[in-house]
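For this view, one protein chain was removed and the others were kept in their places.
Now for subunit A:
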Amino acid sequence: MRNLFAFIYRFRAFLVFVLLEAFCIYLIVQYNTYQGAAFFNSANRYVGRVLEFQSGVTDYFNLATVNSTLASENALLRQEVMKYRQTSMADSTRKMDTTLVVLPDTTIVDSLRTGPQSFTLHAGRVINNSVRRTNNYLTLSIGTKDGVEPGMGVIASNGVVGRVKTVSDNYSTVTSLLHSQMLISAKIKKNNTMGTVKWLGGDYRTAILDYIPLHVKLAKGDTVVTSGFNTVFPEGVMVGTISSVAKEADKSFYTIKVKLAVDFAQLSFVYVVENMQKAERDTLEHNAGILPNE
C-alpha cells in the first residue's frame, strides 16, 4: 500500500496531466455534441459583459456600414408595406354587398398568403464574432429574457447567419454558418432543387452547395435560398448566389460554390427567428417516425 502511494506521489505530475487532459477531451466532446445549457461559454453573464464592452468600442468603426444596411432594409420594408397597401386598396370585395357575393374565407386565404408557418423575429446586436477559425461562433446581446431559445435560426437582413446554440438570461451563442459541422437545408430558387449548404473553412465569403444531382440545369448567378423543410428557418431566406459550378468525373453530384449573401465580417445586427409552430410540427414529425435530418 505504501508503495502504491509512493508510486502515485512520484508520478503525480504525469497523473495530474493525464487527468486534466482527460477532462479537456470530455469538455470538447460534450460541447460539440449537446445543444442547450452550457455555463462556460460566451453566453455566460460575465463573459458577455466583457464582450459587450469590447463591441461597444469596436462598433463605432463600422457605424457607416450598419447605417447603410439599416437604411436599405428600411427601404425594402417600405416597399413591401406599399405593396400590401395597394392590394388592399385594389381589393374591393369586402365593400361589396354580401347578399350578392359570397366573401372568400379570409382565414384560409391569409394562411395561404403567409405560408403554413408563422415566424416572429427578435432583433439582437452581435457582440462577439469570428470568421477566420475552423469553427466560428457569434455572441448576441439577447437571451431567454427576450424569448430566445436554443435551436432557433438566426438571419441577418440579407441572408442566413446560423443557429442558436446556448442561451443565458441576457446573451446567446450562435453557431455560425461558418462552422465545420453546420449544415443548412437549401434549395435553388429557380427550380426548387434541394441541397445542403456547408462551409469547408478558408474563405468566409464562400460555401458549397452539395447534393445537387447532375441532371439539373444550373447557371452561375442562380439564387440559393433556404428550403423551409425544417422548423429552423422560414422558407426562401437568401443564402447566396452560385459563383461556380463544376462536374467532377467520380461524383454523382455537382460541386457548386456559393457566394454567401451575408458578409460575416460586417455583421452587427441580426434577427433570431422564432417559429410559432415549431413544437407542433416537430411532435407531429416525431410521432410519424420521421427523424430530423438536420
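The rule we apply is simple: a residue touches a chain if its C-beta (ideal position, glycine included) is under 8 Å from a C-beta of that chain, and two chains touch if they have at least 3 such contacts; residues count from 1.
Assume contacts and distances are computed from a predicted model.
Visitor: Would you kindly match the missing chain to its UniProt protein name, picking from "Rod shape-determining protein MreD", "Heme exporter protein C", "ATP-binding cassette domain-containing protein" or "Metapyrocatechase"?
Guide: "Rod shape-determining protein MreD"
Visitor: Thinking of the whole complex, not just what is shown, which of A:137, A:233 or A:264 touches the missing chain?
Guide: Of these options, the touching residue for the absent chain is A:137.
Visitor: Please output the residues of subunit A touching the missing chain, sorted low to high.
Guide: These residues touch the chain not displayed: 12-14, 16-17, 20-21, 23-28, 30-32, 38, 40-42, 44, 47, 50-51, 54, 58, 128, 130, 132-135, 137, 139, 173, 180, 201-204.
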